[in-house]
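The structure under discussion appears below in the form of structure tokens.
The other protein chains are all here in position, but one chain of the complex has been omitted.
Now for subunit A:
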């Protein structure tokens, strides 16, 4: 069963990718989408068996992989609660994204390649979450990185897409450096890369010390931190986050699947999978919590200022991943996984909703040129509305709420209950909840409310002026990065454009994900974060589920439970006040706090900083080594110098031109003959 779930997408990817000429685009789409729906249908029973407590953890060995001395690992598929949660998240979102792409990518000439990449990604992600050893996890880890690279750069004619694709791969490799060193260190310390064996032995290593790069360090701390660097790369945490916003260059279904619901949560999954290791080091947990909280805060501040609808959601993702990490840092792994689970539904929903808006708006992504769309595309509007209610965590404590309400409040309560640094993280989380509400409602209000501002959009003007112009996804994007906005005659701001609701293949996924965004929290919160049910649910998955912490989390003071709702309401009010009631307010605010706005709008200048610190120097040093090192030092004093000494430079040059190759070969032969003669003379 699990073999089918994992390998069907691979098979479909190969058929669609390599056989597209033979079977045609329609069959390619059918094969991949069919495979994913099959995987999805097989995954839910596994998940539900763990929910009802009948599921048993198992490991299926597929093939021997490597054995070198004590370093041995197989291709294995592990199924337990933690994997089952990921299985349903991955296969469900992936299946729906496949379906959605039938509509969204309809006019693209390269659809089989797109669907093959999507299925390939799903396979790699499934290999990652079913890994029973660190190396297979790394296989999945790099596999999703490859798929992400290919999909970000899917429109490969766009220079910006190519740059974003390389950036994503290379920045992730920085994280992988940590991951690889972490695996090496773990093998050195434990003598195995098998995850269950490592986790069983980890408590015994607590307090031991090891030398790393000349520093004497606590063993478990350094191992966890190295592995966590990998998680930071994949999950776009502060410092290694710069690739994620740029990854929005990829088609929107990709953003929903890879850069919101699944791949970017791999880091959180890894920390949860290895939670017994992290439990042995307070320092490592503290770092995880700190990085999570910092990312959470950073990304939310940037999200409040962006105009591109996808970038707002991308920063929102980054920020929500921060929540998951600080939950893990606080020891509330169940809460981290719960937020991962609910977030997958509502964030995929928001991205696909945004895709539907972009589709309706003729590839315009700038929210400044949206407005008043709720009547034009009502289903998209309601889907986005439900997604926003979920992400902002609307709900009434003790009664009912949207998905994000349960998971986010679970995180905040657990952080508060864990005490110490957790309380700081709690307050950061509260502030970010306020920002989340503000930027999410800002997005909804700018897009769906107010007056239509479409006429200023180049894309819309194109659509109005040449009606057939849908075909050029890539060209249209590349050419019109800078908008020259001339006003049209239409006084209603629509430029005479009529947005259309998306086709049915795009609406079905929106509706299904809306169900998840509404009910995923209320349906499963007992299993994920309640103390007793949680213990039963997570047993056999090796997750370090802390029953006491979850008890404490449920018994926090009432004000702790109500604060998230309160700040959500404040954020909603502020967004309404700024973008519906008093629309000049944002501009006045920006004028007032110009520096702050610039700082946030330019994403804290991380890209500029890295460019100066790493990219430019790498090229400069490379050129220096090449010209000054190889050519002007090694060659000058090496072969060229020898030549000059022996023969004088100019004469040599002439000789070289006149073909000395035979001469050299002749010298070699002479040497060999000499050797043979020597051997004969000496030994005869």
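What we mean here is this: a residue touches a chain if its C-beta (ideal position, glycine included) is under 8 Å from a C-beta of that chain, and two chains touch if they have at least 3 such contacts; residues count from 1.
Basically, contacts and distances are computed from a predicted model.
Colleague: Out of "Chemotaxis protein CheA", "Glutathione import ATP-binding protein GsiA", "NADH-quinone oxidoreductase subunit M" or "Peptide/nickel transport system permease protein", which one is the UniProt protein name for the chain not included here?
Modeller: The UniProt record for the chain left out of view names it "NADH-quinone oxidoreductase subunit M".
Colleague: Which of A:121, A:138 or A:325 touches the chain that is not shown?
Modeller: Going through A:121, A:138 or A:325 one by one, A:138 is the residue touching the chain not shown.
Colleague: Which of A:24, A:45 or A:204 touches the chain that is not shown?
Modeller: Only one of A:24, A:45 or A:204 touches the chain omitted from view, namely A:204.
Colleague: Based on the whole complex, identify which of A:27, A:174, A:283 or A:590 touches the chain you can't see.
Modeller: Looking across A:27, A:174, A:283 or A:590, the contact with the absent chain belongs to A:174.
Colleague: Under the stated touch rule, tell me which residues of subunit A contact the chain that is not displayed.
Modeller: These residues touch the chain not displayed: 63-71, 75, 135, 138-139, 141-143, 146, 149, 153, 156-157, 159, 162, 165-166, 169-170, 173-174, 176-177, 180-181, 183-185, 187-191, 200-201, 203-214, 218-219, 280, 618-619, 621-623, 625-626, 629-630, 634-635, 638-639, 642-643, 656-657, 659-662, 664-665, 667-669, 671-672, 675-676, 678-680, 682-684.
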